[in-house]
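Every protein chain except one is present and positioned as in the full complex.
Now for chain A:
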Amino acid sequence: MRLLSRLWLPCLILNVVSVLAIFKDDAYHTDWHIPLIGPSIAASTFFHRPNAESRASLIYTLTTRSILAAINPKDGELVWRQPLAESNGTGIACGGNGIIVSATGSAVASFDAANGRLFWENQFSSKIVDLGVTATNAVVVLFEDGAVRLLKEQTGDVAWEWNFVDSTDVPISLHVAESTVTVALSHISKLHLTTLSLATGREVGSPLSVAGHPDIPSTHRALHGDDVLSWTERSGSILKFMPLAPTPAPAFVDIPQDVIETTVVALKDRIAVHYKTGANSWVDIFTVDAGTAVKHYSLQPKAGAHSAISLSTSGDVTYLVWTSTDETLLYDTNRPEILETYPHPQGQSVNATLAISEVVARLDGSWAMRSFVSSWALGFVGDTHLIRNGEIAWTRPESLSSIVASTWVELLDPTTEGIVEDLNVETHTSIGAAYIHRVKRHLNELAEYGPDWVKALPQRIYNAFLSVENTESERTGKWKDFFGFRKFAVVVTAEGGLAAIDVGKNGEVVWKASLVSPPVKFAGISGIYEVRKGTVAIVAADGEYIEYDAFEGNELLRAELGAPALTSALVDTPSETKAVVVILDNGKSVVLPPSPDLGPVYLSIKESSRLVKGLRVTGLSHHPETTWTFVPPASEEITSVVSRPVHDPVASIGRVLGDRSVIYKYLNQHLLVITTINPTLSTASVYILDAVSGAVLHSATHSGVDTSQPIRVGVSENWVVYSYFGDDDVVSTPGGAAKGYHLVVSELYESEFANDRGSLGQAANVSSLTGAGKPYVLSQSYIFPSPIEAFAVSSTKQGITAREILILLPGTAGIYTLPKRIIDPRRPVGREPDNAEKEEGLFRYQPVIEIDPRSIITHERKVLGLKKMETTPAELESTSIVFAYGLDLFGARLAPSMTFDMLGKGFGKIQLVGTVVALAIGAAVVAPMVRRKQINSRWSAM
């Protein structure tokens, strides 16, 4: 051991530097990132030129995830994106001259259209209803309280403000003209149109009144410019719209009963109304003539629940682009005849929910047409596509921005999959018989595969030397690659979509399926688990148990549980299979697949913010018993409950100290960490429990805590790490809490003394119910220079590799990896480490942990909106695979102790073999010469 530790020490010291980074040539190769923005908002998606000189336009869109983005229509890459204030999926974005102005919630911001740089931002007290940009880039904003404000183009400061007096008025919309702005307000059964001067903010002329009683809120979508005002009346049975003119006259159409959505699109003097029923859709075209809208023609209904229209003008002609599932139709709004039909490629149907288009007439009489389309599919809402003359040029998987849960799926090993039965025979017979069986099997295999293998050998050697391509890409589908870097993450979206993402292959979507059927809305998920090899099980919150083939995406089983699911867990059964235990709303429990032999399993459930409960479930009984309850002290609220990862192997049960003695780790499978906050006293507490007995093993309370900031926890092996924001200003503490993010690590040991296994001594078994002993806890606190969004711990196959803590940093900062060694609580405080401590790899305690940019595994990428990180071991002990989701998707490989079990790319295979060959040739040439010389020298000596 000592020998090992001695040999390790130099390696460890080297590692201090090296583990901080992966090899430079691995960056951006073994990790991938899919930047996403979310589903686009129809009214805030448009083609716009980034500046007046630019000839090409970009796609600007504001999404329901409150992200304003510019997309390059050529390749679908994001030119820039900006996260805005959250506003429940609503928001407005408008384009100005070289700027993009957005409004989410009650904040207005102006961005450089070319690079997304923020010009200004202004926060108001009232919510924003509508927004317009004037010709001089000033911004007119209509607020919920009826105020209209003009914001200066340079600073965003309020230039003037106009308030209407009547509080019964409801603001509807804002229409910016050259030098005036018209405000539409709904007043009992009238619509008031007030025109204000842009220069002064004074009313111009007297307000106009139009009879009308708009529905508020409305199901109708108005996707038009400032020249038209549209609304629905009588609960959506009449659609009215009118061009803004000195003497406005609303046109109206009756909406048939079965229409579920109407959209008004207006451009120049054309107004298109799109009607959608569940089965088909049609379009009416109106022409504006001297301030009144006259119906021009009506297009024949098209079958299909999904289609979208858009208008585009080029030269004198205004085109209508009608995108349906299988084809895109191009019309001239002057004539009802189809100009051009662009069928979508086979198997690439698009259920369009919104579309914006650009049409240009070519000299040869054909048209160049491109549409940016947001699509809808069961469970997957908001994928965006660019359809260029009927071809789908690119697709962005925006629906994956709403992933709520994921589970890892192990791929199949092609070398063992065919001989599973043989291997089973070998494990279940006596050693002698198994040996004979194995020898026979190997001989058979040699006869069967040997010749082919030998034949393929030169090619393999050739490939290994000369092809630059990595061999890991050779296996596809459900077959594992040699090192096990490919794994599927099966994810569930908030809309009820189920997808398999190949994490080892740049996040490619392998298959998609839907957990819901149309009329039912997805109720949420209570758990997703890999229950068998290649099978995932999903427990839906509404009480459904669904099994899917993880490789193909086929539904295997769907079972009703009889009541909404409260919570669920994956447990091991005695027959070495796995089962899902579901606790139902009605207090019953269900085990799926039914396993009567399932012994008692202890589950812990967070019942409320004041109660965590332990349940005892068996395979036979359907009534879980409550075994313990945890109620925190008065006025404390439970914020999180965390347990050890399911796969958390421990390679060494003790820790060797410098003097070769051992302190034994307190390894409890049932470790449960509960964090609470006490807002009145500004304290945060951490309780470490045994999930079976409910015994509190350790607790710690920190005072001077800003309880408004979340407390994050990570658990693995025998340690707990958590963070909180300490602030002495909140409540003054005796010692004075350092202001900043505290990172506290607590390690649990069996005994305070070395070479002591605690109260249980050498016992081989431990029962939490008869007493698992209390741990001896070593804690240390550090200051972390950044808020922490989430913790995760690297996970390797055997747990031999040092563990690394993954820290999700907020905003676009990415994922930071912190070696566990760095925050060792045994680091000597206030003195240099002595020899024994040095030998242990400890170094002097320093309270502040510096963020080393080389340890950020997202590198220079701007990842956004990540919420959760999942880790899983690869086939190689050194490597752990990471998958992070939330908005963007990110995948990477981690090698906390470097890839010690794999040759690096820099390994000179050719050099090595070349040296050996050269030496062999040299020896062959020199040997006879030397022999002759020796004989000659013998003779000449005589």
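Throughout what follows, contacts are C-beta pairs under 8 Å (C-beta built on N, C-alpha and C of every residue); 3 or more make two chains touch, one makes a residue touch a chain; residues count from 1.
To be clear about the criterion, contacts and distances are computed from a predicted model.
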Worksheet item: From the names "ER membrane protein complex subunit 4", "Pre-rRNA-processing protein", "DNA repair protein rad9" or "MAGE domain-containing protein", which one matches the UniProt record for the unseen chain?
Response: "ER membrane protein complex subunit 4"
Worksheet, complete the sentence: Touching the hidden chain, out of A:G304, A:G390 or A:G524, is A:G524
Worksheet item: Which of A:V650, A:A738 or A:I851 touches the chain that is not shown?
Response: A:V650
Worksheet, complete the sentence: Given A:V294, A:A763 or A:V848, the residue that touches the chain left out of view is A:A763
Worksheet item: Of A:I67, A:I172, A:L229 or A:V601, which residue touches the hidden chain?
Response: A:V601
Discussion item. Across the whole complex, list the residues on chain A that are touched by the chain not included here.
Written reply: 1-3, 5-7, 404-405, 492, 494-496, 522-527, 541, 567-572, 581, 583, 599-606, 612, 615, 641, 643, 650, 652-654, 656-657, 660-662, 667-670, 672, 691-692, 754-755, 760, 763-769, 942
